[in-house]
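Note that one protein chain of the assembly has been removed; the remaining protein chains are unaltered in position.
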Amino acid sequence: MLRYTLKRLLQAIPTLLIVITLSFFLMHLAPGGPFDGERQLPPEIEANLMANYHLDEPVWKQYLNYMGNLLQGDLGPSFKYKDFSVTELVAQGFPVSLELGIWAVGLALLIGLPLGVIAALRRNSTIDYLVMGTALAGVAIPNFVIAPLLALVFGVFLGWLPVGGWNEGAWPNLVLPVVALSIQQIAYIARMMRASMIEVLGSHFIRTARAKGLAETEVIWRHAMRPAMLPVVSYLGPAIAGIITGSVVIEQIFGIPGIGRYFVQAALNRDYTLVMGTVVFYGALIVLLNLLVDLLYSALDPQIRYDD
Amino acid sequence: MSQPLLEIDRLRVDFDLPGGTVTAVKDLSFTVHAGETLALVGESGSGKSVSSTAAMRLLPELARPDGAIRWHGGQQPEDLLLVGAKRMRQIRGNEISMIFQEPMTSLNPLHRIGRQIVEVLTKHTALRGSAARERACSLLEQVGIPDPERRLGSYPHELSGGQRQRVMIAMALACEPKLLIADEPTTALDVTVQAQILSLLKDLQQRYGMAILFITHDLGIVRHFADRVCVMQQGERVESGPTAELFADPQHAYTRMLIDAEPRGRKAPVPDQTPLLLEAHDLRVRFPMKKRLFRPADYFEAVRGIDLSVKRGQTLGIVGESGSGKSTLGRALLRLLESRGDIRFDDTALDGLDTAAMRPLRSRMQVVFQDPFGSLSPRMTVGEIIGEGLRVHAPLLGRRERDARVQEALADVALDPAMRHRYPHEFSGGQRQRIAIARALVLKPELLLLDEPTSALDRSVQATVIELLRDLQHKHDLTYLFISHDLAVVRALADSVLVMKDGEVVEQGDTEALFSQPRHTYTQELMRAAFLDHQAA
Partner (left out) sequence: MMTDTAVSTPDSAGDSLAREAWRRLKQNKAATTSLVLLALITLACVAGPWLTPWALDEVDWNAFLTPPSPENGHYAGTDANGRDLLTRVFHGGRVSLSVALVATFVSLVIGVLYGAVAGFIGGRTDNLMMRFVDIMYSLPFMFLVILLMVVFGRNILLIYAAIGAVEWLDMSRIVRGQVLALKRREFVEAAQALGVRSHKIVTRHLIPNAIGPVIVYVTLTVPKVILLESFLSFLGLGVQEPLTSWGVLISEGKDMMETAPWMLLVPSAFLAVTLLCLNFLGDGLRDALDPKTR
């Protein structure tokens, strides 16, 4: 198990290297420099600025520099928020995004799993059709459509919940963004759980369990639940990536001060270092979470062999 | 005769399918007495499994059973179709238990063996904790699992198919049931393992005094195993009676056909001076194992230095259990797989020929595979499938002529040539196998590789396909490489036999000599397992 973990950690390194390298060179291919936009700077000041940010050095040297700094956790200075480093901005936004993300993943599992199980157990009943129809809608309709609609209905028309803002994570401010962020994943998980539950219930070892004289609830809880959840567990990686991507737009819509909002603003402002820093950070996060999900999976399924 | 234990009385099972109602079992009655073995025999679709599953009330929801299944194992007689769910659960696994055809998938892959056995014990007995564990351990010992203490902690995937079936038996016996329903318990296993499982069941039956309802498609294996036999066809009982009587004097034509389905006759030898058609020397096939970084690649040798020769018009039977390398050998001989060693076909050395150089020879050597469902492309019509070889080997043939040849080939395998415009999914297993044979024959080959061509077919269909192969061999002077695990079929068809185990030949020789006096212990074991019912044959 430990060897497997180490091996997977080692495998994550090339992935991260690709992300970093790709982002770095993309950024340097960008037409125009970071100081173009505002107003024409006198040449000597621009030269000064360039020297200050080491932008006058050869690209390979800048790359090595960046990598060196990265190893120390330094993502470089932000070109637009001049008083902050990218690391500081990410560190500020991350706890907010993390809170939002954890709630969303939790909600997705908490609602998606039971819905899928119920639909599977009541296969081809009205409940099943209802759940699956709604789930398909949930899969199909993007969160940036659902989020403003939720805000319109519950914020504007009904006035029950705030339309936006973070307010230090107070629960009324959390509800709409978390729901908007998790709906798509709830739908995916419910569909997946239903399909895998139906498959497991039809398998031979479930017949064996029934032939042993177990009650149907024992059959489901003891024998069907865990194998049926395996596909959902392996889906958690993409689900988390989806929630992270979704948080970008949700934070934007609800005005939540997480990394996502910085990212969008930076992208619109062409704040290259901040965009790149965020991509690198998200990259590391997704790779790490994928690793955790794989470890969780292997802990749940004894048939996984660690040696390959 | 002892008192009845299970009475099936005018059982009928209908399935409500989208296309309409299908009756799987109709008006079926039979009785199982305490301590006896009743064999329920029938081919696929005969309803034998459905009726036994009905007794456990494990039928799918679409099924509608009707009639009565009376159980006399409890305090008073009760109808299993009517008893409450709670009482039914007391019966399952405790008074009646069941083992299934699929040992590989019938155990929960995520639970340890010990837990799965203990689960039955805690459900139906007062045993708990270490007492239950000890009982589980002794059960494993009784079913012949070595090192039972350690095996309790194993997961199913760490066990072989035979061992998993033993675990299933241990689980079924845990509460000392009065009736054991065994639904094709040995069909998925190799013959030698099959024999072991059958004798284990026999032993355990004597020790526990339970009745066994044994469901099988193979009338042969029940000959020495069952006290009474009930033969089913298309949901109905056609005949039943004590085993000895039924075999001695079968009343119904269907029963006679099943008994006679064992292929008869022997292959007529070819004249001594007949030239060799195929010859191989020190043939080896190896597959790379999963490659690892910084380590030399490992190889698994599936065929390890085999010599063989076949004369024109002869049939060489290649026999072995799964994993013995017999299919790999066949494919290598036809150069469908890369191999090392010499292969001579007629006067050509095949080894070292590349795909292009082999192409002209392909029409002279053809192949028929085991799986009649997988071996025909589902998106081509039968005519296109059969005609494909002609496009390669007789490209100058016009459409008309090609069609004529296709029709001829279909007629050769006794199929209606008008069927050539249909798609494979519209045909039954036996018909598809005939189409596959027609595809090979249309090229007028000299050598035909038959890789388990009848193993996926019902006994009665098997017999007709074998007759067809015999006729065709005679008619077209074909040479067969006949790969099979079924010794009876090989005996009836082959001039000489090659017995394989772990990629090597353990014994080879003239069919009659080898069957009457097997020298190698493995061959003897195979024979014993295969012919346990009729040593006299």
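Lettered A and B in written order, each chain numbered from 1.
Throughout what follows, a residue touches a chain if its C-beta (ideal position, glycine included) is under 8 Å from a C-beta of that chain, and two chains touch if they have at least 3 such contacts.
Given the structure is predicted, the values throughout are model-derived calculations rather than measurements.
S.K.: According to the contact rule at the top, which chains on display are touched by the left-out chain?
M.R.: Result for the missing chain's touching partners among shown chains: A, B.
S.K.: Where the complex has a chain not shown, which of B:Arg87, B:Lys202, B:His252 or B:Arg422 is the residue touching it?
M.R.: Considering all chains, including the one not shown, the answer is B:Arg422.
S.K.: If the hidden chain were put back, which residues of chain A would touch it?
M.R.: Residues of chain A in contact with the hidden chain: 12, 14-15, 18-19, 22-23, 26-27, 29-31, 136-137, 139-142, 144-145, 148-149, 151-152, 156, 237, 241, 244-245, 248-249, 252-253, 263-264, 267-268, 270, 272, 275-276, 278-279, 282-283, 286-287, 290.
S.K.: Contacts of chain B with the missing chain: which residues?
M.R.: 43-45, 187, 217, 291, 331, 334, 336, 355, 358-360, 362-363, 365-367, 369-381, 385, 388-389, 392-393, 421-423, 425-431, 436, 439, 443, 456-458, 460-461
As a convention for this text, only the chains that are shown with their structure count from here on.
S.K.: Let me have the rounded angstrom distance from the C-alpha centre of chain A over to the C-alpha centre of chain B, please.
M.R.: So the centre of chain A lies 50 Å away from the centre of chain B.
S.K.: Please give the residue numbers of chain B that touch chain A in the complex, ascending.
M.R.: Listed in rising order, the residues are 56, 58, 89-94, 97-98, 100, 102, 105-111, 119-120, 123-124, 155, 157, 168, 171, 290.
S.K.: Which bits of chain A are touching chain B when the two form their complex?
M.R.: Of all residues in chain A, those touching chain B are 203-205, 207-215, 222-223, 226-227, 300-303, 308.
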